[in-house]
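Complex shown without one protein chain; remaining protein chains in place.
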Amino acid sequence: MSLIVAAFGFGLVSMSIIAISAVGFTMQFGITNMINLAYGQVMIASAYAAYAVNNAGVSIWLSLPVGAIFGAVFSFLLNRLVYAPFQRKGTNLIGMVIISLAVSLVIANVMLPIVGYYSVSYHQNPGTTYHLGSIALTGEQILIIVLAVVVMLVIYALLRFTRLGKAMRATAANPTLARNCGIPTARVVDLAWLITGALCGLAGTVAGMNSDSFSVASGSEFLIPIIAASILGGAGSPYGAMIGAVLIGEMTEISAAIISPEYKQVVAFAVLVLVMVLRPQGLLAKRGALAAAG
Amino acid sequence: MPVGTDPVAVTPVAGQPAAAERPLLVASHVSRHFEGVRAVEDVSMDVLPGRITGLIGPNGAGKSTFLAVLAGTLPASSGTITFDGDDVTALPAFKRARRGLVRTFQLPSEFGQLTVLENLLSAAPNNRGDSLGGALLGKRYWKADEDRLVEQARILLDRFRMSAKESDYASSLSGGQKRLVEIMRALMLEPRLLLLDEPMSGVHPSIVGEIADYCEALRDEGLTILLVEHELHMIERMCNPVVVMAQGSVIGQGTMTALRQQREIVDAYLVG
Amino acid sequence: MTYYLTTVLVYAAVDILACLAISLQFGVSGIVNFSFIIFQAAGAYTAAVLSLPRDTANGGFQTYILGLNLSFPLPWIAATLVGALLAPPIGLVVLRRLRSDYQAIAMLVLSVIASLVVTNTPAFLGGAAGLSLVPQPLSDKFNPYSDGYLWAYTAGALVLAVVVFFIAQRIINSPYGRSLRALRENEVAAKALGKNAVALKMTVFVVGGAIAGLSGAILVGFITTWAPSTWLYPETLILFAAVIVGGRGNNFGAVLGALLVPVGFEEATRYLPPFGPPGLIPALEWVCIGGLILGFLWFRPRGVLPERRRVFAARPQPVVAGEPNAGRD
Partner (left out) sequence: MLASHHRVGRGVGVLFAMLTLALAACGSSTPGGSTSTSSLLIGVIAPFTGPDAALGPAYFAACLPAARAINNAGGVMGHKVSCQEFDTRGEPADAVPAAQQMVASHSNLMAVVGCTSDEAASVAPILNQAHIPMFCMTGQSEFNKTTFTYFHRLVPPDEFDAFAMVGSALDHFNYKKVALVFGNDIGSQAFVGPAMAALQGLGATVTINQAIALGQPSYRTEVTAMLATHPDVIFTEALGPTDATYMAEVKQLNNGVMLPFMGTSATIDPVWFSAVTGAIGVQTVVDKFTAVDLGVSFSGPGYTEFKTNLDAVASQFPTAPKYSQRGATLHLYDGIIQAALAMDETKSTDPTVYNTVIKDVGNGVAGATTVNTYAAGVAAIKNGQKVRWVGAGGLTNYNQYNNSQQGYILVRYDATGNEIKFGALTQAQTAAIIAAGGG
C-alpha cells in the first residue's frame, strides 16, 4: 500500500512534466491546426541547449530559461520556415502530420552527429528529500511541481483574461472569421508558436532534469505520453491536456507499482484506447478548439 | 412558438390539384441541441409531394441544421421523422439516401479530384461493381451496369448543359457549375425528395435563374423538393408553400404572398 | 551476386506490396494508417510461429506461442488472413468517428502500444529478442541457400506482387474504387449520397491488412528472423514517403515509389564512398529521407505519377464542338 502511495507521489512529478509539454502540444494543434509530431525532438533539442549552458558552469535553474527560449525560437522558426509555407500552399491536415514526422526525422538525425549518441546529465543538486507519509520528493521535484502549477495558472490567465488569449481562442475557433473581425491572426499564430515553443523547451529541460540522464533518442520516448495525454483530454483543449496529463502520469506510476514496471505504459495506453472507443472526441471535446475557457 | 400545423392557406399552383395530399415527409417535434445551444427546437412540418417547399429564415435560424437532421447528417436530439410512411429517425444518412431522401450542401461539396462524370457516377446506386467483391470479379462483371449509368449520367449532363465539362476535375469548376454537379449527382440516386441547401448562394446571377428553371422542371416531372434559400424572389417564384424559421422554430407557413401580410414574420425576417 | 540481387528483388516485392496497400488506403481512400507496420508484423509473426517447430526445439533458446511446424503455403495463407482479421478491431477503435489527422496519431499510438506489448511479453512472440531460425518455405525439400531456391523465391515473391498489383488495379478502376475516392474527397457528402462510409473504409482496411500480412510473410520467410526492432513506427513513415514520392492513388506510382525510396534510395546510399566519423552517413540517410518527403510535398505534392484522370470513351455521336474544354485529355 505504501508503495502505491509513493507511486502516487512520483506520479505528481510525472504529471507535472507531461502537463507542461502536453499543454504546449495541444495548443499548437488547437490554434494552428497543426499536429506537430516533431515536438518531442524540439523538446530534446532544447534540453541540449540548456545542457550546453549548464555544462559551461551555469546553474540548472538559470539554464532552464535558456531551454525555454531555445524552444520558443526553434518552434517559431520551424513554423515560419516549414509549416506555415506548406499550410499556405494548401497542404491538407494529413499532409501536415506527415511533414511534421519528416521534420522530426531530420532534427533527430542532424542532432546525432552534433551531440552524439551518448546520454548526458545536468549538473544539478536534487536537494533534500522531503517525506510526507510514504511520499518522498526531492526539493528539485517539488520545485518542478510548483513550476508546472504556475505554468498552468499562467496559461489559464492568458487564455481567460488577456486580449491575446481571446484572440487565440477566436483564431482557433475560426481563423477566417477572426481575421475579418480585425484580429491580426498572423501575429497571433506567431505568438502562439513562441508561447507553445517555450512550453516545449521548458518541458524538455525539466524532463531532462527529472530523468537525470537523457540522449537524442529520448525525444521519441517523451512524445508518446504527450500525445496520449492530449488525445485523452481531447485534442486542442489545454484543460483537457491537463486532465490527460494527470491521468497518464498517475496511471503509469501506479501501474508500475501494482502490476509490473514493463507494462506501465501499456496500462496507460489501454485506458487511452478505451477512451477512444467510448468517447472518441476525448474527455474534454474540442469545442472551437480552445473554447473550454469561456 | 411552433405553428407548423397551423392551417395557413395553401394556394394551389396553376395546373396542380389542391387535394389533401399525403405528405411525403413528416417532421414531428424535431429538436437538435449542440452542447446546450438549441439550434432546432420542436419543429413540426410536412413536405407535400410534387411541390417545391421553401424554407426561409434569417442566418442562424436553424434551417441548415434542420435539413441536416432530416437527411440524417446530424442525429435528432428528439422528435421523429417519417418518410413515405416509415419512421426513418434512427436511420443513418446513407440509408435515408438509399430510400430516396437526398440532400445537397450549403458549402460546395463536390468530389474535387473526381471528374464531373465520375461525380455523377459515384452517386449512382445499383452498380454491380460498387462493392469489393464486384470490383474483384473484374470489369466484365460490372461493365453493363457502368455503361448504363454512364448513359444515364450523360443524359443529365446534356440536360444541364454540362457535357463539355464531363472530363474536367470538379475542383476546377466555377461555383455555379459545382452547384449543378451537386444537383445532378443527387439526381443520379433518383431521389423522391431532394433537400437543396442554398443551391444559389455563391453562384453567378446568370446561373441563379437557370438553377430555378431546372428545379421547376424537375418538380413538374414529379420530384418533391425542399429548398433552403435566401433569394426571396426565387422562393416566391418557385415555392409553395414556404416555411419560415427563426431562432430554431417555425414561425409561419403559407404562400409567400400570405406570409408577407403577417406582421411578425415581416418583422422577424422579411424586412429586418 | 545472386544473393544480393535476389535480396533486392524480394525486398522490392515486399515494398511494392506494402506501398500498394498504403496507396489503396491512403491514396485512394484517404485513410492514414500510421499503424500499417503492425499489420506487416502480424503477418510475419504469424508465418513465423506457424512454420517454426515448438519453442522447446533448438535448445529452447527462444519462446513463442504455437510452433505448429506447418508446411508451406499454410503459414503464408494464415499470415494474409491474420493481417485481414486485425483490421476490424483496429478499424472499429479508430476509423469510426475521428477526424483524419486525429486518426493518424491515434494509429501511431496503437503502433507503439503493440510494440510495447510484444516486447514485454517474451512468452508470446519472443519478446525483444524476437524469433529467429524461422524455416524458409519448403526448406525441408530444397536447399534454401542454392541459387535455384533463391531465384524461385524471388520469382514467387514477384509473382505475388504482380497478382496483388492487378487486384489493386481492379479495385481502383472499379465503381467501388470510385466510391472510395469519393469518400476521400468528402466523407459527409458521400454519406449523403448513400455511401456506407464505415463499411467502405473497413473493407479497404481489411484488404490493406491482408496485403500487409502477406508482405510480412514473404519477408520473414526470406530473412528467417523477426523482432520488435523490425517494425518500429518509422518504418511506416518510409513507406508513406515512398507512396508520396511515387504518386498516391496510382498503383504505378506506388510501385515506382517502392522502387525509388525503400529500395532505390536506400540501396544507392550504400554505394556512397565512406566519409566522416562512423555513423555520419547513416544519420544523413535518415535526414535525406525526411528531406525527400518535404521536397516532394513542396515541389510535386502529387508524386511522380499522380492519380490519373479517368476519361470515359466518347459516346457514338459527340455532341460538343467548339467548346474550349471539349475533348481535353
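We just call them A, B and C in the order they show up, numbering each chain from 1.
Following the convention adopted for this analysis, a contact is a pair of C-beta atoms (placed from the backbone, for glycine too) under 8 Å apart; a residue touches a chain by one contact, two chains touch by 3 or more.
None of these values were measured; they are calculated from a predicted model.
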item	value
Contact list for the unshown chain, restricted to visible chains	A, C
Contact partner of the left-out chain, one of A:I98, A:I227, A:M242 or A:A256	A:A256
Option from C:P73, C:P88 or C:P122 whose C-beta touches the chain left out	C:P122
For chain A, the residues touching the chain missing from this view	2-3, 6-7, 10, 13-14, 17, 109, 112, 117-121, 126, 129, 136, 138, 207, 210-215, 217-218, 221-222, 253-254, 256-257, 260-262, 264-265
For chain C, residues in touch with the removed chain	1, 3-5, 7-8, 11, 58-59, 61-62, 116, 119-120, 122, 127-130, 132-133, 145, 219, 222-227, 229-230, 232, 250, 252-253, 255-256, 259-260, 263-264, 266-268, 270-271, 273-274, 277-279, 281-283, 285-286, 304-305, 308-311, 329
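As a working rule, only the chains that are shown with their structure count from here on.
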item	value
Chain whose Cα mean lies nearest the overall Cα mean	C
Chain centre separation in whole Å, for chain C relative to chain B (CA means)	42
Separation of mean Cα positions, chain C and chain A [Å, integer]	32
In chain C, residues with contacts to at least two other chains	none
Where chain B touches two or more other chains at once, by residue number	none
In the complex, chain C residues that touch chain B	167, 170-171, 173-179, 181-182, 184-186, 188-197, 203-204, 207, 307, 309-312, 315, 319-320, 323-326, 328-329
Residues of chain A defined as touching chain C within the complex	35, 37, 82, 85-86, 89, 91, 93-99, 101-106, 108-110, 112-113, 117, 224, 227-228, 231, 235, 262-263, 265-266, 269-270, 272-273, 276-277, 280-281
Touching residues (chain side chain C, partner chain A) in the complex	26, 30, 32, 92-94, 96-102, 104-106, 108-110, 112-113, 116-117, 120, 234, 237, 240-241, 244, 276-277, 279-280, 283-284, 286-287, 289-291, 293-294, 297-298, 301
